[in-house]
Every structure is written in structure tokens, then in C-alpha cells.
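To start, the structure under review is shown below, and the notes come after it.
All protein chains of the complex are present and in place, except for one that has been dropped.
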Amino acid sequence: MGYHFSDLTDACQNDWRAYIEHDFVRSLGDGSLDPAAFRHYLQQDYLFLIHFSRAYALAAYKSHDLAELRHAFEGLKTILDVELGLHVGFCREWGISEDDLAKLPEARATLAYTRYVLDTGSRGDLLDLHVALAPCLVGYGEIANWLNTRRETVRGDNNPFDAWIAMYESDDFQGAMQDEVAWLDARLAEVTPERFARLTSIFRDATRLEIDFWQMGLDRAD
Amino acid sequence: MGYHFSDLTDACQNDWRAYIEHDFVRSLGDGSLDPAAFRHYLQQDYLFLIHFSRAYALAAYKSHDLAELRHAFEGLKTILDVELGLHVGFCREWGISEDDLAKLPEARATLAYTRYVLDTGSRGDLLDLHVALAPCLVGYGEIANWLNTRRETVRGDNNPFDAWIAMYESDDFQGAMQDEVAWLDARLAEVTPERFARLTSIFRDATRLEIDFWQMGLDRAD
Amino acid sequence: MGYHFSDLTDACQNDWRAYIEHDFVRSLGDGSLDPAAFRHYLQQDYLFLIHFSRAYALAAYKSHDLAELRHAFEGLKTILDVELGLHVGFCREWGISEDDLAKLPEARATLAYTRYVLDTGSRGDLLDLHVALAPCLVGYGEIANWLNTRRETVRGDNNPFDAWIAMYESDDFQGAMQDEVAWLDARLAEVTPERFARLTSIFRDATRLEIDFWQMGLDRAD
Partner (left out) sequence: MGYHFSDLTDACQNDWRAYIEHDFVRSLGDGSLDPAAFRHYLQQDYLFLIHFSRAYALAAYKSHDLAELRHAFEGLKTILDVELGLHVGFCREWGISEDDLAKLPEARATLAYTRYVLDTGSRGDLLDLHVALAPCLVGYGEIANWLNTRRETVRGDNNPFDAWIAMYESDDFQGAMQDEVAWLDARLAEVTPERFARLTSIFRDATRLEIDFWQMGLDRAD
């Protein structure tokens, strides 16, 4: 017993690095990413956010007390009242109208990751759900930090994707990420080895589906 | 086809009147209600609100598009950011501390109605869920209006429960109630007779469990 | 850590005894129960079994591996392929036709307990669900055993309810009950004190709702 979130990333080291250091991420960092690939990613990420909202709503529904309920609600509120608006604005800057967004077909990689998260949460408990969400919430913060350690990364006006990195290195996002790790650490401290093995399997599958999400962007796959 | 919300209350007329015109309601209206019964009701209504929040979270999770998601979210936000605070304040005025509220055991009538609503929503779709919630949301508004038609009803400082009536006759609440009826009317217009029969059964059971909730208050039942 | 199922009954001793030794049970044991009360109970128990089936189906849906899935499936199969048929036969002997059963309105006590179990399972995990089911599955076996220890209990042709006691003292039912206790013991051995407190609250609420189910029979309440 006495597990931490870092035990999950350690247990899935190959998949975790393949996700954090994906070619999509690298080329976004050095500014060489095909803008069409970025646009495809942005569009699908909009659909992703809608299902992400559903996942937080599911967490609220499954809460055992008012504190858990408020915790999930704050996550949902952040997505619906803040992030979706930012995302729509971001899309607009990249030439994608809200009308385009409303008509998007969902790519397979979006279907796969979002529904995996939702089924994991519906089938299991709040901890299962949070572990399935962690590659996204914690991973994006870690990706911004990793990019900032790389010599190849270009920041400022010379990188058209600079605003993306700025968003995930921001104090707001990094704070949310640290809160999530703390929440997970508190619960992982008490799970049995058998449960940890199951959570590892969830974390690995979710990370693999995040890798596919990057790849979908690169391939502009539907 | 072409049903309206009023067809539900018409189909359950006896139960609906027994709920709207319950002795708890009448004595609350004329000021003769035992304050201990009102306090018991207020305490259980606090627990009720927590599960009501879960029901709106469930509606958000089950939404099919962003419009449905935002609609459910606004309901959830109203409960968690507004109503719960008002309720806690109201309880304080009646001598019930937030600490008391946190330690309350749930009365059977609270368990029964809230879990019936939640199971109905989980088992069925958004319309099933809204129909199960309607006796509460629409009923409380109708109760305030009915009390205001009664000669026996006492308003103002001579009725210790005046603030309760004021809350549900308020423009805010009456507006929310009318929106809900409009939402239901739009969907009921398109259901088949077989589906309407099933929705009637949900509406009747939910109304019966609301009657029990009043009775629990009167009896101070646990 | 290291909890057992008996810790749940110990923690809820008053409610547990009130359930096991309820007047409905006592008078069923000594043969003095009003046949109309028994018939009312039998009818509602039929509706109960349908939702009990839904609870086992929910357990199957929430399973994490094939072993858990088969375990839940065997429970579901027993209800649908064996118990429902026995129950319908039993009802027939007491003058209740299958046609009557199909048209029954659900009593409040039936709504309350069944929906509480289903919401508990949907909100939580398999252990939450099994703990909510335990007052029924384990309790009925324990009731048969307790009746057999009482001097007042009448067995054989002099007690019109003898077949009911025989059903729950049978090796089949007692075996199923012991399996369930073993399943619960294995899982309770590993829960934290905080989790155990939550499970105790589920077990107590479920037991209270079982008490209401007996009372509903006695009162022939709808």
C-alpha cells in the first residue's frame, strides 16, 4: 500500500513518454507542426471537451457527499464557463467558426478516448474515473513543462503555437494539475495492490488513447 | 400524440391534489404548522437538495448535445451556488446550524423520493428524469399559487412561514417552473400513447413520494 | 482494517434486530399472521424481485472481469429462471394470479428499498451494491434460522406459512447466503475505516427500508 500518482506513470513509463514526447507535441513545440494538423486537433478537442464535461457531471452524480459534489461541480463549471469559451475563441483565431464546430463529425480517436473515460467512470467509482482523466489533466501540464525544458522549443512570436504552450504552463492550469495529483495521491495511498494493478491498467489504456489522439491530429484522421 | 404536462396532472388528479393541498401545506399556509414539523422538513429538504443536485448532474451526463448539457448545468449551478446557500441561511433562522445539517440521518421519505428520481433517470432518458423531478419543481410553484388563492392563508408577519411561500411565488421560481413546463410540453407533444402511459406512472409514483415527504414533516418521522 | 460482515450487523444492531424479529416475522412464524397481510407482502415481493433482477444486471454491467460477470449472472439467472417461477407458483397457491401480478401498483416501501439499492449500486461500486443487497439476501436466511430457534414458532401443516420458512432454511438458500457472506468478508477485510463507515450507513439504510417492507405487509399499505 501507500501508492502515489507517480507510481502510475512509472508503471506505464513507455506509454507515458510516448504520449508526453509525441511528434505532435515536439513539432508543436518547435513551431514546425502543419497548421492543418493543429486545426484538426483543435476541432476534435472541442468535441473532447463536451464529453469531458459529461465526465465531470458523472463525477458529480457519483459523489458521496457535498464536498465531493462541489469538487466535481467546480471542474464542470471551469469547462463550461471558462474553457469552452477560450477554446471557441482559440478556434476562431485559427479560422474555425463556432458553426463549423457544431457540425463536426467525431473522429475515431475522440470517440475512443472519451467513451473509455465515461465507461470507466460509470462502471467503477470516482477514483477509477479520475485515473482515466489523469492523462489529460495531468499530462497536458507535464507536456507544457517538458517542452519548456527542450532546447528545440521555440517560444514567442516565432512559434504560431506559443499560445497553446502558454495556456498549459499558466499558473491556473498548473495549479489545477497539482490539485489533481494531490487528490489522487490521497486516494492511492490507501488502495490494495490488486486495486492498484487495475488502476494501472486504466491509466495505461487512457494514455494509449491519448497517444492516438495526437496521432489523429498528425494524420488528420477522421 | 400531442400530450401536454397538464395531461400528467389530469391523469393523476387525486394524487396531485393530495400533494398540493396536503395538511402540511395548508397549515404552513395558515401559520398553524408545528414549528418542530417545519424544522424536520427543512432538515430533510437539505438532504433532498444534495440528491437533487445529483439528479441534475445525471441530466448533464446524459445530455446529447451542448445545449442540453448547458441546460442541466444551469439547474445544477442554481442549486449549488444559490439554493443550497439560501436553504442553509433559512435553516439558521430556524435554529438549525450547518453542523447539524452535516450530521443528519436521512429519513425514509427522503431516501424514497430522491432514489426513485435518480433510478428513473439512470434507467431511462432525460424525459423520464424530468418527469420524475416535475412534482417537486412544478409542484412547489403550484403550491405557492394555490396557497395564495385560499382565504385561510395568512401572509406577512403573522405567519412564521411567510418567507417559504414568498420564495416559491417569486418571479425567479415561477419563471423556472414555467420554463420546465415548456420544456416538458415540447417533448410530451411527440411521445406515443404507450410512452405517455409509462411517464404517467413515473409522475404518479413521484407525486405519491412527495405526499410522503409532507407527511414525514408532519409526523417528524425518521 | 480487517472488517467482517458481522461488523456491519453489530454496528446496526438495533435496526438489524428490529428487522429480523419484526412482528410480521414473528406472526408468520407462529402462524397468526393475517393472510391478507401475507398476500400483500407476496404481491409486492414479486415487484421487488423484478428490481432485484435489475440490481444483479447492474452488478454484471459493472463487473471488472469475467469471474465477476459470471458471479452476477448466476445471481440474475437464479432469480429469473428459478425464483420468479417459484414465487408465481407460491402466489397462485395464495389466490394471486399472474394476471393480478402484472397489474400491481408498486407500494411506497417497495419503491423505496428497490430504488435505494439500485442508486447505491449505480453511484458506487460492486461492494456498495452488495452491501445494499445484503439485508435481503443474508437477512432472509437469518430470519428463517431465528424462527427455528423460537419456541413460539409453529412448523408443519399447523402453520399456513410453513412453506415460506422452508424456502429460506433450505440448503440452497442457506448456501447462497453463506457464499454472499464469504464474498463480503473477503472484500470487507481490505476496506479503510472511512469506507467502512460509509458501508455501515448503506447497510443501516437498507435495513431500515427492509423494516418498512415488513410493516407495509402488516399494514397492507400502498
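Chains: A, B and C, in written order; residue numbering restarts at 1 for each.
Please note the rule applied: contacts are C-beta pairs under 8 Å (C-beta built on N, C-alpha and C of every residue); 3 or more make two chains touch, one makes a residue touch a chain.
No experiment lies behind these values; they were computed from the predicted model shown.
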Residue, one of B:97, B:148 or B:192, that touches the chain absent here: B:192
Residue of A:118, A:144 or A:165 in touch with the missing chain, whole complex considered: A:118
Given C:42, C:76 or C:188, the one touching the chain that is not displayed: C:76
Among C:63, C:200 or C:215, the residue in touch with the chain that has been omitted: C:63
Contacts of chain B with the absent chain, listed as residue ranges: 61-62, 64, 123-125, 190, 192, 198
Contacts of chain C with the absent chain, listed as residue ranges: 50, 53-54, 57-58, 60-61, 63, 65-66, 69-70, 72-73, 76-77, 80, 84, 102
Positions on chain A where the hidden chain makes contact: 54, 106, 108, 111-112, 114-116, 118-119, 122-123, 205, 208-209, 212
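To be clear about the criterion, only the chains that are shown with their structure count from here on.
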Chain A-chain C separation of Cα centroids, rounded to whole Å: 44
CA centroid of chain B to CA centroid of chain C, Å: 31
Interchain centroid distance [CA atoms averaged], chain A/chain B, Å: 37
Contacts with 2+ other chains: residues of chain B: 54
